[in-house]
Structures are given as C-alpha cells and as structure tokens.
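Below is one structure, written out as structure tokens; the observations come after it.
Removed from the display is one protein chain of the complex; every other protein chain stays in position.
The first chain written gets the first letter, and so on, giving A, B and C; residue counts start at 1 in each chain.
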Amino acid sequence: MLFNPLKTNNEIFITNYGINFTKIVNSVMNMGVKIAKNRISEFLDYLRRRYVLYAPIEKDGISKIGKIESVSEIAFLPYRTKISVKPIFFPPEEKFFKFQKKDGWFELEDYLLQIDEEEKAIFGLRGCDVRALEVLDRYMLSEFQDPYYRKRRENTLIIGLSCDYPRESCFCTAFGGMIPNRYDLWFTDIGSHYFVDIGSEKGRELVNSEFFEEATKEDEAKKIRKINTVEMEINRRTKIDLCEIKKCAQEIKKKANDPIWEELGKLCLSCGKCNFVCPTCHCFDVKDVTNIDGSEGERIRAWDSCHLYEYAKTSAENFRKERKARVRYRIYDKFVFPVMRYGVYACTGCGRCNEVCPAGINIRDVLRRLIS
Amino acid sequence: MAERRIRIDEITKIEGHANLTVEIEDEELKRVIFGVHEGSRYFEAFMKGKSYIYLHELAGRICGICTVAHELASVKAVENALGIQVPENAEKLRELMLISSHIQSHILHLYFLALPDYMNAESVISLTLTHKNLVKKAFRIKEATNYMTSLIGGRAVQPCTLKVGGFTKRISKECIERYRKKMKEIYPLLVETAELFLSLEYPPYERDNEYLALYNGKSIPLYDGKIKSTHVEFPAEKYMEHIKEYIVDYSTAKRSRIDGKDYMVGALSRLNLNPYLRDEARELAESYRISFPNNRVALINAAQAIENVHYALESLEIADSTKEYEPKKINVGRIDGEGIAAIEAPRGLLIHHYRIKKGRCTYANIITPTAMNTENIERNLQGYLSEIACESDDVIRVEAEKLIRAYDPCISCSVHVVRVK
Amino acid sequence: MKIGIFSLSCCEGCSVQFLNLEEKILDLLKHFGIENFRLAKEYNEMPVDIAFVEGTPTNREEILKLLKIRKDCNVLVALGTCAVTGGVSAMVNTMSKKEAMEVYGGFPPEMPVDPKPLDYYVDVDYHLYGCPFSKEELMELITSIILGKKYKDKEYSVCVECSLRENNCLLDQGYLCLGPITRGGCKALCPSNGKPCLGCRGPYEDANIKGHIKVLQDIGFSKEEIIEALSLFSYEKLKEVIGWLKEE
Partner (left out) sequence: MNNLYLPFLAEIKEIREETPDTKTFVISAPLKFKPGQFVELSVFGYGEAPISISGGNGECIELTIRAVGNVTNKIHRMKVGDYVGIRGPFGNGWPIEKVEGKNLLIAAGGIGLAPLKPVIEHVCQNRDKFKEVTLLYGARKPSLMLFKYKFDEWSKHMNLLLTVDEPENGWKGHVGVVTTLCDKIKHVSDTITLMCGPPIMMKYTSMVLIELGFPPSEIYLSLERNMKCGIGICGHCAVGGVYVCKDGPVFSLNRAIRFIEKPHEVQGVLD
C-alpha cells in the first residue's frame, strides 16, 4: 500500500467550501460498478446533456481540458494532458471589472456577474490534477475567498480516470498515487470495461443510470492489479520518498544555503514556464488597462511567475533579485511553506515542470538531492 | 531671366531620403539631379555567410513597405537555388499575401503620399480635418488589407510565417475564408478609390518609355512569370544578360539599364505590358477615358488604383480555389546552388539572386524597383520640367514632386548596397 | 503636445507601423499634433515634445541629425529594433572594414559609420522594442505619457507570453529559438506562428544568456549557429557574450 499524505492529514482538510465533491461515500460498504467501453460514449453524452461537460481534448499537438460540444471531441489519452485543469477555474487572464468615468464619478461593472453559473462535469481528470484542485482550493478558498475562482469551481463534478501508463516525468506516487482522496466517480481501464469507484452521493446517482452494471470481485482485483502495475512503474522512476511530509519539509528547509541553489541559478532561464504549467501555481499580477485618455478601462489579473525579476520588487527594494533566490523560493513554496501553512505539498507529481523546463531542471532530481 | 537653381533637400512623402536639384538657365532646363542620400545598408555584404534559413528574414528588413515582396522574392530565390518544390496551395497563399500587401501599399501611397498633392493639402494629417471621411475610408482599407496579410503572414510589417519550402504555420480553410470575406467587404471601397484617382487631373506629360514587368501571357502576374520589356522577353534567370547596374557619384543608390536604355517598372508598366485587365477594372478605367497601354507618366497613380480593383477580384478567385495548408517537414535535398527569383513588388519588378554553398550564402544580389526606376525618374523629370521651365520655382517644385511621388519610390530599398563591378 | 516621427537609415517599417495604427491615429490627433513626419508630411517643424526616432545613424550627417533632434525635443523614444539595438544593420559590425569594403568594390560611397543603438549617441527616454515595434506597446507608452504614468520596460522573456498562449515549445521541437533571453511584450507573435524567436526585441536585463547558450549547445547547435542567431538583431548588445562564446 502506498502512503497517502492527504489521508493522514484529513483533519486539517477544510471541507465546507460549499464545493460539491467533498462528501465522501464510505467505499468499503460499496462494491464498485463497471461500464462497458462500448457504452462510454453514450454515458458521456448523457452526462453532456445534464452538465456542461469538460474533458481532455487534443489540438495542434497540445492536449488540455476543454469544453465538449460533442463526445467525439474527447481525446482518450493514456496519461495526463499537457496543460493542466487549472485554466478552467483560473484562466491566464481574467478581467475583474470595467470602470468608466462619468461626471467625476466612476461606474464599475463587475465581470464576476458574467461568469456562467454552470454545473460542470469534468471527465478524464487524473489524480495529479484532482489533487492540484484540492491544493488550489486551500489557497483560493481559505479565510479570504477568490470569488472568480469560486464561482467557476462550485458545482463541479469530478469524474477521474486512472492512467494507463505514466509519462516519463510523472511522479504522483510520491504524493499518494494515481487515485486521489476526493472524487465523484473514478474510472479505471480493466480491458473491456472501466471499473468505476464511487466517491460521493452525486456519483452514486450517476451510476444508477442504465449504463452501469455491478462489478465482480474479479473486476476489482483487475483494477487493483492495473493500478499497482502503473504505480510500480512510476515508483521505479521516481525513487524519492516524500511520505513523511513534515520531516521532508524540515529537511529541505535546512538546505537554504546548499550549493545546489547556486548551480540551479546558473541553469535557470527565468522563463516562468514551470509556474505556468504547474497545476497549483496561482500567483497573479493585477493591472489597469485604459483607453488613450483614461476615461474607461479594465482591471485585469494575469498569471505571474515567482521566477520573474520583478516579482518581489517594491518601490524600495527587490527582495529576490538573484536568480538562485527565485529558484529556491519556488521549491520552498512547493515543499516547505505549504506544509507549514496547510500541511500539504503544493506539488502533485504531475511532472509538467520537468517536461517544459528548457534548461532541463528536473524537480525529481532536485528533491532527491535535497532529501538524501 | 538668369540662372535658377531649385533644390529640395529632403523630398517628403516618399519612403526614404532623397533630394532633387533642378538647374534652369534662361527658361531652359539645364540639369536635373535626383540624388539619394540615405546611408548605405550593406545587406548584400552581411547576407554573405548567413544560413539560407535566415536570408528572407534579412531581406524583409530591406524595406518596411514592401516587406512581403522582399521576403517572398528571397524565399523563392532560395527555393530555386536548393531545388525545393513548394506545394501549390502554399504558392497560392503567398500570392494572396502579396496581393493584400500590394493593395495596402497602393492605398498608403495613393491616399497618404500622393493625394495631398492633388487636394492642395499639406499632408494626410491636414486632410483628416478637411476630408475626414476620405481618410477614414483609407484607414479602413488599410486596416482590412493589413489584417488580410497578417491572416497568412502573422503580421503585416515583416511577416513571420514564411519559411523555405512553405509556411511555418497551419493556414486553415477558415483563415482563407476570412481573407475572402474581408476582401469582398472592401471591394466597393476599392472601386470608389479607383473612381477618385481616375478623376484627378494628372500632369499631361507623356514619353515613350521602355517598360518592364513580369509576363505570362494570360494575366497580370505578381508572383511568377518571365520578364518582359517593351522590346525583349527573357526568363528571370537571364536577367544579368540584359539588366546592367551602374552607379553615379551623387547618389548612394545604384541604377540600372536594360540593354543600355533607362526603363520604368511598376503599376503602369504592368498594365502596359499585360493587356489582361479584368473587365470590371478595364471598363471602370474606360469610363474615365483612360486605357492602357498609356504613356502618360503620372498615370501611375491611376494604374495603381485600377490594379487594386483587378487584384481584389483575382484574389477572390484564388481564395476560392485554395486548399488549407498544413506545414510539413521540408526535405532540403541539396545545400548548394544558385537561385534567381523575380517578383512584382508594389512599385515594380524585384529581383533576388543568391549563391548558396554548404547551406550558407556566398553571394547575394538584389535589384529593387526603385533602383531600376531612378534613371527613368530623372529622364522623365528632365522631359517634363523642360516643358514647364518657364514657370515659377514653386510650380516647378510642386510638379516635380508630383512626378517623383507618382513612382512611389522606395529609397530604403534602393540603398541596401552599392556594388560596383 | 507636438510629436515628431524621425527616420534614420532603416527600412522605415516602423514609420509604416505607426501609420498602421489606422483609426487610432485619429484618437491620437485629439491629444497630439504630428508636427514632423517626413514620410507623410510636406512641412516639418521643430522643436517637438516627443520625438520618435527609428533607424540608426550610418553616416555623419545622420549623427548630427540625431543630436539635433535630441536637442530639440523633451522626450526621445527609440522606435524599433534598429534604434534600440542597432538592428540588422549592425551585423555589418561583425565583419572587418576590409571585408565590407570588398563588397563595395573597394571604394565606399561615403565614410561609413558603424551602426550603433541610439543610446550610444544620445540619452534615450523610452525604448519601443521589436522589428517592427508592437502597436500595443506604442499605445501603452502614449497612454502613459498622457495620463502621467510610468512606462516600464517588460522585464521578462518572450517565453512567458508564449507559454501563456499555450504554444508548443519550439526549443523542444529542436528549433533554435531565442525566446528565453529575448524581452517579452510581443505576445510571442513569431513562436505562436510556428517560427522560432529570432530575438528581434533584444535581450532583457535579467536574461540568463550564458545559461541559454548552454541549453542550445545541449540541443546540438554549433557555436557558429548560435553566434549567427545571437547577432541577427542584437549584435551590438550581445557583443561581449558573443566574444566570450568565440573564445570558449
């Protein structure tokens, strides 16, 4: 059995965000169900008619989660999408409001009202992305709530899918493996069928539809075998043990003056790509854009990256002028600070940052060096 | 009357820096000097040694107005040198891009540079006060054509999607459809523009010039064809046998002659040599009693306006038959060779010629339309100004500028380098 | 306020880009008088409040012209790559004078001057990067001047905007892309169109150029190829690094 840090820290997981997928069904009491592969499009179409459906799509060599108009658009990939689910809830650029000067007064138009209140269903999310949503929820929906995020995030049904095989850069087993703690339904490919775990009341309602049938003990064994095979493969590559979450964080914190930062500082190009693909990075910049005479404009937030030179600059001082300090900050903000604050890592092992780093900085290798 | 010397130190409303000196003695024209004093820009020098993949990028920077033409001529010359076949739809898309950039350039020239002369306005900026709707119309066409160019080229100035062998990006059916729609949308404005420019009163001066343009015997080609002049016809590869370049001491731009004669390139040449104007355009011109071939030099402006109508219709036809483009990996068979390409830039024929060895350029020669036109401009100024030599300085100045501007000279192009054999 | 658009040796694409503002020019004219614009105007006046200068001086006459513009304006804006870094013209500085002359048949039409960025000769208040510059950035600058805001150069790379546009990374596909060291602000136009960044906006202050050179070498590009790419637009700004790379 693989260790799941989230499970052991359940008590600190704040559940009452008003988000819909937190009510956990006791899965021991329920044998899962299964769905035949040739019925999956029917089921998805059924889902599409009841919810606004999101699922993996692939276009111009880029896979991401997108809105689905017709089930044929869905890309059934063997592993996670290249672009995470984050932009669905936290788009790269978001307009807060519009302001317009009128007789010395300003009229404000809040764009929050224009965000559709929709019941979403996301099909085909992987464990890494679902966990990332849990992390994002902690940041965006704690004592101060981000209303734009919340409005998109509310009423979202998560229908996950286990990976068939990992990508080279994956290391989700370091964070608890392919199946996260919270979901509505979870699909695992077991050959002719998908085995389906039920994670919530809403999920149970869905499997009551005509497409599902009882699963047998054998099906469940198949599922476990499948998960274990893939996770073992991931584990073989990962070779890091991050299980003891607080201890690891302490260990990394001690390395503030390690020569590794100097080395990484020389390699890093400060391109910010790792931040943008990260499913938990949520920093943003806010700016006003106006017309030529300033009589009307919009306040816009756009993703920001802690690797950029001006990120921590105030009118008095730039607090992270050196590249190595910025590289270190990012690692700390994934593995030390969130642990201190919320008891979780802000990394889910999706490995996207490893994949996009032009300088070839691999977070797994960095962690291995920091923890060894 | 005694000796007069009229000098314009910096001719405005043309692209680049040029000056004009007119000497008149006893109401008789003695000398006209059309000099270019833009700093030299050494393109042919620093192209040497560069990898073939960068040549068209550099060529685009020769001129900001005809960037599309330069990039296309350059990329085509490299393809010729390396024996690369370009897919048919890519060629068509390139032609579409060339057409929209032609119209854009013509509109810029007609409304912004030439028109103020005929409206007694100082500039298009003062026209915004007196003829706001006219200027807005010009902006609308310009915006639309820039948009069309960037649909295919990524952006209007220095397009960024060309590569040796085709394009770097996928150009979807939808993209082509948007091009078509936009062109249809501005077509009536192009007709209005033509009507305006056909009705202007141009200097009456005529001369039996030698004209030069691309020719294919069935249309008015821009992207491909043989080179034809009033007297001779030859494939682009043979340009060196006919076109000879030389320099004069008062100008940083080189000049050229065909078989020892000065010649004109540009819109008027294209129409004079290719009697294939589409009916709509031809009838429009004829309704203003203008037909081609025509020796009235200042009618270049009218020819441009007519061309706009003609090419707009051509482009709609091309767009109809163009298939979606999907970028493919280009197999560069050989990395040595010599290639020549001739293309019609808005202001006339443009020739790029490279030798490539081991993937790097060892020789570059570029002949730009303005370099071809310079001597012709000077000759025609001589002809026209001697007819009006008795007029006041101011009149001579204005008329001279009108005639020079009609050519839409592009000085930056002409000084990319001076090479002396 | 009076503005002027001046042109030194260059392709004048930036002047054209200025006219490409299209109807925004009419908005502009509500706040500014365009008093000096040789490409579009017959009568050109000095002094002006804001001088936009494109191109780079390539002869002595032009240096004097530039100095005069600086004297007769309050704010000088370097417009486009040639003015900011010397641009493609500066590539001639990679060759020896003799080499360059040979192409001229041994005799130059005038005493040539090495193309340099404008700030080599005069103080430059603002830089508008790019070949051609970006219209959005020009409007941003003009709006800032009208509203009395500080206009800040973008201190991040093209990669930032490229990844926000969810493009497929061209470095990953084996192209020689200068995105990681080139100043952002163009919305990653070229990479979004499938063309690697050629660095037309020049390097940004914090760029890790040596780091990127290593990355390119790891991909398999030769020293010559890297030097060629670095010197396309920003030879004058990257001279030192190029020198270091040659030595290495």
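Convention: a residue touches a chain if its C-beta (ideal position, glycine included) is under 8 Å from a C-beta of that chain, and two chains touch if they have at least 3 such contacts.
Quantities reported herein were computed from a predicted structural model and do not represent experimental measurements.
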Fill in the blank from the handout: Contacts of the unshown chain among the visible ones are A, C
Exercise for the section: Just name the one of A:62, A:221 or A:340 that touches the chain not displayed here. Expected result: A:340
Exercise for the section: Can you work out which residue in A:99, A:175, A:276 or A:309 touches the chain that's missing from view? Expected result: A:99
Fill in the blank from the handout: Missing-chain contact, candidates A:146, A:189, A:219 or A:355, resolves to A:146
Problem - Absent-chain contact - pick from A:62, A:108 or A:224 - result: A:108
Problem - Positions on subunit C contacted by the hidden chain, ascending - result: 147-150
Handout entry: Absent-chain interface as seen on subunit A, which is shown
Key = 96-97, 99, 101, 104-106, 108, 110, 112, 139-140, 142-148, 150-151, 256-257, 282-288, 290, 294, 297, 299, 301, 304, 306, 311-317, 319-320, 325, 328-329, 332-333, 336-338, 340-341
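Keep in mind that, in the parts below, only the chains that are shown with their structure count from here on.
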Practice task
Could you classify the connectivity of these chains, where an edge means two chains touch, as line, ring, star, complete or other?
Solution key: line
Handout entry: Taking each chain's C-alpha mean as its centre, the one farthest from subunit B
Key = A
Completion exercise
Distance between the CA centroids of subunit A and subunit B (whole Å) is 54
Exercise for the section: Compute the distance, rounded to whole Å, between the mean C-alpha positions of subunit A and subunit C. Expected result: 40
Completion exercise
Note: subunit B residues in touch with at least two other chains are 170
Handout entry: For subunit C, residues that touch 2 or more chains besides their own
Key = none
Handout entry: subunit C-facing residues of subunit B, complex
Key = 10, 12-17, 37-46, 48, 50-51, 54, 57-58, 61-65, 67, 108, 112-113, 116, 122-125, 128, 132, 135-136, 139-140, 142-143, 146, 154-158, 160-161, 163, 167-170, 247, 252, 327, 412, 415, 417-421
Practice task
Going by the contact rule at the top, pick out the subunit C residues touching subunit A in the complex.
Solution key: 24, 27-28, 30-31, 139, 142-143, 146-147, 155-157, 159-160, 163-164, 166-169, 171-172, 179-181, 205-208, 210-212, 214-215, 218
Problem - Residue numbers on subunit A that touch subunit C, as the complex places them - result: 60-62, 64, 83, 92-93, 266-273, 276-277, 290-294, 302-303, 305, 308-310, 323, 356, 358-360
